[in-house]
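One protein chain omitted, others in place.
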Amino acid sequence: MVYIQNLTKSFGNFKALRGINLKLEKGQFLTIFGPNGAGKTTLIKILSTLMKPTSGVIKIAGLDLREDGESVRKQIGVISHSTYLYPNLTAYENLKFYGKMYDLQNLPATIERVLEEVGLKDRMHDLVRTYSRGMQQRLSIARAILHDPAVMFLDEPYTGLDLHAAEMLRDLLQTVHTRERTVIMTTHSISQGLEVSDLVGILVRGKLVYLEPIGKIDTQDFGKTYFYWVEQAG
Amino acid sequence: MGFFQKVWFITWKDIKAEWRTREIFSSMFIFALLVIVIFNFALDPGADPQMTLPGALWIAFTFAGVLGLNRSFILERENEAFQGLLLCPVDRGIIYLGKMLGSLLFMSLAELIALPIFMVFFNLNLLNLLPELGLVILLSTLGFISVGTLFSAMSIHTKTREVMLPVLLFPVVVPVIIGAVKATDRILAQKPLSEITSWLHLLIAFDVIFLVASFLTFEFVVEE
Partner (left out) sequence: MKPMPRYTPIDLIGWATFLTMTLGLYLIFMYAPTEQKMGIVQRIFYFHLPSAWTSFLAFFVVAVSSFLYLWRRERKWDRIAYASAEIGVVFCSLVLLTGPIWARPVWNVWWTWDPRLTTTLILWLMYVGYLMLRSSSESSKTSRFTAVFGILAFLDVPLVYMSTRWWRTIHPKPVIGGEPGSSGLAPEMALTLIVCLLAFTLFYIYLMAQRISLEKLKDEIEEIKQNFETPVERSK
């Protein structure tokens, strides 16, 4: 589903990503840990076509990112610490707008179903401005799954959430995951990352220094493993 | 959904949000009024309004326009909504046209409402000249907004933000401002339309060149 070969990205002189290789099968959930400035957000931005790579090949759902950027965008959903919502539109209007941009058929029914799923149906005609941070985050999940993407990228989705909202997000992620979506998530919270993933990676200074399936990892002691690799690479 | 429907939906979203806050429109409108009032104090009270109105009018409109353009993209940065828009499978040119159309509407509306008030302040009756004046205002505003939308998408990613937009935009729109002022001046002097055709041609040429150039280069500006 996701295939990355020799991906590099430089900003002027600064090398943000130095040769990433990765292959994900359909339905796999990969969590990437890494310190600040390791290149996690850059990686997600490149995968979601917002940024162009300096070199390397990326294929998502069999489509080359360079050639079929627009078709790739139809296949992906992104949740980030920014919600991508217009505060002066209602939840319904936000989803209607995005739905139109994705050429979705049968829009009103789809919107209602998705809003039901994230538990915001009773408030769908309220302005997003009046929503709490947790509710906005839930709505941003609704926005990301509205077009039923095959691949999802989550960039630090837990940032700024209170405990309750984080719990809800985790439950939602689990339901999202069971629908056979391929997911890549970045985070620096170790406990939240390990709960849902099949694969775990560590990104340090633009390199994927560690990549193992969850079965091979001592989850109790992963903190130590993490710091070991971060220090090694530093 | 077709090309133009998507363009329209981006504009629709801006109109809908603007309808609730009236943030862009009211800031442009009030600012234009303020400029005219201040301008009046700077002028000799006996000055011929026909000589001073064209200049005053376009100073007010251009400065107000910069304000509106700045707001348009600063609003997009709230919650990074603009990135969400970029994630959609739409051509970047569509996004440009949608945003451009929204700003064009808001600025034209502010101009339309400010114009009668200017007429009162300057004691001029322009109602019979409205078609010609409207044409000049529309063509000039289009030129101004076409480059302005592109530059505004850049300036929100600079450290100096609001200052950067006029610094980049004003030198580039010099032909539009000259054309607008001169054509307005001729119209107020009740000259026949044939006298302003060369100015209209200049404005149209500017509009076409910069609409196409901005449409084509927008994708480089919005890339992360």
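Each chain gets a letter, A and B, in the order it is written, and its residues are counted from 1.
Simple rule for what comes next: a residue touches a chain if its C-beta (ideal position, glycine included) is under 8 Å from a C-beta of that chain, and two chains touch if they have at least 3 such contacts.
Just so you know, these numbers come straight off a predicted model, no measurement behind them.
**Student:** For the chain that got dropped from the picture, name the residues of chain B it touches.
**Tutor:** Touching the chain left out of view, chain B contributes residues 147, 150-151, 154, 157-160, 164, 167-168, 170-172, 174-175, 178-179, 182, 185, 198-199, 202, 205-206, 209-210, 213-214, 217, 220-221, 223-224.
**Student:** Go through chain A and note every residue touching the omitted chain.
**Tutor:** Given the touch definition above, chain A has residues 11-15, 34-38, 52, 188, 204-205, 227, 230-231, 233-234 touching the missing chain.
The criterion applied here is as follows: only the chains that are shown with their structure count from here on.
**Student:** So how far apart, in whole Å, are chain A and chain B when each is placed at the average of its C-alpha atoms?
**Tutor:** 38
**Student:** Sort out for me which residues of chain A touch chain B in the complex.
**Tutor:** 45, 48-52, 70-71, 73-74, 76, 78, 80, 82-89, 93, 97-98, 100-103, 127, 136, 143
**Student:** Considering only the defined contacts, which chain B positions touch chain A in the complex?
**Tutor:** 1, 5-6, 9, 12-13, 16-17, 20-21, 75, 78-81, 83-91, 223-224
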